[in-house]
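The structure follows.
Note that one protein chain of the assembly has been removed; the remaining protein chains are unaltered in position.
Order of writing sets the chain letters: A, B and C. Residues in each chain are counted from 1.
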Amino acid sequence: MKIEPFLWLMISCSLLIIAFILLPLIEMVLQPTAAAMVETFQDADVLRSIFFSVSASAAAALISFVLGTPFAYLLARRTFPGKKIMESIVDLPIMIPHPVVGIALLSIAGRNHWIGQLLQKMGITLMGTATGIIAVMTFVGLPFYINTVKTGFEAIPVRAENVARSLGASRSGAFFRVTFPLAWRSMVVGMIMCMARAISEFGAIVIVAYHPMVASVMIYERFTAYGIKYSQPVAVWLILICLFLFLLLRFFSIQPKSTT
Amino acid sequence: MKIEPFLWLMISCSLLIIAFILLPLIEMVLQPTAAAMVETFQDADVLRSIFFSVSASAAAALISFVLGTPFAYLLARRTFPGKKIMESIVDLPIMIPHPVVGIALLSIAGRNHWIGQLLQKMGITLMGTATGIIAVMTFVGLPFYINTVKTGFEAIPVRAENVARSLGASRSGAFFRVTFPLAWRSMVVGMIMCMARAISEFGAIVIVAYHPMVASVMIYERFTAYGIKYSQPVAVWLILICLFLFLLLRFFSIQPKSTT
Amino acid sequence: MIQLRDLSVKLPGFTLKEINLTVEKGEFFTLLGPTGAGKTLILESISGMIPIHRGTITINGKDVSKMPPERRGVGIVYQDSALFPHLNVRKNIFFGLRYHGKTVRQSGKALDAIIEWFSLEHLLDRSVVNLSGGEKQRVAMARALAVDPSVLLLDEPLSALDPGFREEIRDILKTLHEETGITVLMVTHDFVEAHYLAQRTAVLNAGLIEQAGTVADVFYRPSTPFVARFVGMKNIFPAKFDKDVAWVDDLQFTIPHSDNRFRKYVAIRPEDICVSRTNISKIATNIFNATVMRIFNKGIFSDIRLDVSGTVFQAILPTSALYRMNFAEGETVCITFTPERVHVI
Partner (left out) sequence: MIQLRDLSVKLPGFTLKEINLTVEKGEFFTLLGPTGAGKTLILESISGMIPIHRGTITINGKDVSKMPPERRGVGIVYQDSALFPHLNVRKNIFFGLRYHGKTVRQSGKALDAIIEWFSLEHLLDRSVVNLSGGEKQRVAMARALAVDPSVLLLDEPLSALDPGFREEIRDILKTLHEETGITVLMVTHDFVEAHYLAQRTAVLNAGLIEQAGTVADVFYRPSTPFVARFVGMKNIFPAKFDKDVAWVDDLQFTIPHSDNRFRKYVAIRPEDICVSRTNISKIATNIFNATVMRIFNKGIFSDIRLDVSGTVFQAILPTSALYRMNFAEGETVCITFTPERVHVI
């Protein structure tokens, strides 16, 4: 069989892309010395910022789960006028430049805006608070959750729900006994995606709250103040801890199917 | 028919999310005065940075198109050991915190690394150059292009390609006369997604190159230097111009089908 | 009993128009029609899955038009079974019990009887994912019957099955209906299924009922050319009528004596046309000389196309008989059919 140039083109492009993505990451992980890694890990500021990144993004994923699941179900199951527009609105946060996200969120939180005044009365401040950071993270992470879970719901045949209802289940009964058990895996994946996007955010967070310091802001601070060598260990730790968390979650979601 | 609490829950969650996404954006767009908008638009720095953002992200989309299309086709059509891993690698840039992306790219571009030395010999510098910015943008935008186009390819029945080959078309003939005309719409959408992600990047760019200044960095600079009021007009202009570009591209990709 | 009164459903690109239909208590009724005629839409209206535009749906005398699906007491079996893939066979069958105030213990005997009836005892702990098509349909039927529905809706329950399973499930359906006397409304596009299972039937075309009646009625007395074609009357010719005579072009057919004022077509089933070398029938009318155009061997039976001065007839004969008579293409033969086998439409 003669060599197929088309196949070679595909393979070489693929390897080039894999190298482009992997080499920088591998290089970065390998450059810090073990000593620097250990020392960085003993730094309470670093630990605090990584823990804060993880917990704030987990909070964003949880909010997405609570609010986004019903929305995703609506988008997957119903047709209504304006649905396309709604779907475009959900995608908006992906398109908006990151600093603009921060500026937009601050725009309504100001003292001269009715929402800002309302928030203030409730004792909620966005600027420079954990609340603000979680708001930003939810804003950028929501689309990932909703789109993943919507696809998950769409893969579940409507007929299974119909049968459940014909057997006497109410709309919520059908949802909790048929749809949810079939879709929860996609919800876990959606929450991982949402969390990953939230943890990686920097531009919007740095506008809303430099402090309390999330890991990505700390990495940026160390880079600008002390240069690449000093910022690498923190970056590596952040990546490793994220990776560990995601693998853990993935592992739970690929458990052998139980019968309930 | 009694009121269905489940339906109401879905609707209220949906409206809450829509409001959470839209209200800050609308508010931000409405706050700047017309005068401020006009004045900002006449500022050569602003125009230059927006133009640079657009053209650099377009370059990233073009690179993704050239390299990513064969890769996406490979992922859509072939099964091979390690495919799952490859797909995970493609998704990596979405998961990596933005400043870490910048640090990782700089890690291999340094003078004491063989790739850095190679690049230097070729006259390529990443730090503080347009090349570096395009590299960052490609890095973060590629996954969006590849995943979109992969889905597009998967939607095209293999049998159509098989028939084309049985009719005498080579692998590339079948690709260019059957697969490409059926998939180009998904490629346009993929490039839009890639471009949108590239334009929105801030954290990685600010590490690799503060100058030449892209729009998101300029917005950040104005925010930190002069506050929210001064940064809003630039943000609004950036969003409007992006929106216009994307609508234009979308429009071209939804033209009535021609027969070729 | 299921009664549809002026049922209208509007969907983008499709409309069901004023469907009137009564399925009597204990009846096995089929809805026939080609793909896209709106058959499934009627089932989904009855079960409450889609909102209706106008009209009323009554089940056992109770107007259910505005009830949610779970209160209509309607059992459904879909073509693809629609089993719950995350539950095993047992849990699929028991799924509906709790909504009917029953526990497995309370309804033990009834459930055991259903499970035994469908021969599912040995499958109870199996995952539904790896069952065969026939097994899936048996589980789907057992699941629907476990909650004792007042009517059973079947959406092409045989279509997705391999031939072997198709016969098995068809026989099960027939026996089930005979033994339990449950009201059944089944959708199918296969007339043979209707013939085999149902007492009455309605033929649907593009959202309208073309004809309703007993299966025999629809089969032997189709009222429109569409229905005639659907029930396999291959020979449909536009005709002019005069008392007990019809003219198809220049051919004169003797037909049953009836009121033919508003009729426009004659139709003859291919199996009602007798083909022979010389006239062997005892009647003196409807005898034509025909040229054999083509013979198509279709296994046990063969199709034969015959030209009678430009009008093409289609007849069906056992292949063995055809071999015996040894007709050749181009040969002139004699075709006859009794007047009562000529249907006027």
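Just so we're on the same page, contacts are C-beta pairs under 8 Å (C-beta built on N, C-alpha and C of every residue); 3 or more make two chains touch, one makes a residue touch a chain.
Keep in mind that what you see is a predicted model, and the values were worked out from it rather than measured.
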Omitted-chain contact residue, chosen from C:Arg71, C:Arg126 or C:Lys174: C:Lys174
Of B:Val29, B:Ile115, B:Ala130 or B:Leu182, the one touching the omitted chain in the full complex: B:Leu182
In chain C, positions touching the absent partner: 34-35, 162, 164, 171, 174, 189, 191-192, 195-196, 219, 229, 271, 296-300
Residue numbers in chain B that touch the chain omitted from display: 157, 159-160, 162-171, 173, 177-178, 181-182, 257, 259-260
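The criterion applied here is as follows: only the chains that are shown with their structure count from here on.
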Inter-chain pair with the most contacting C-beta pairs: A-B
Averaged-CA centre spacing for the pair chain B and chain A, given as whole angstrom: 17
Mean-CA-position distance for chain C and chain A (Å): 53
CA centroid of chain B to CA centroid of chain C, Å: 55
Overlap residues in chain B, where contacts from two or more other chains coincide: 4
Junction residues of chain C, two or more chains touched: 68
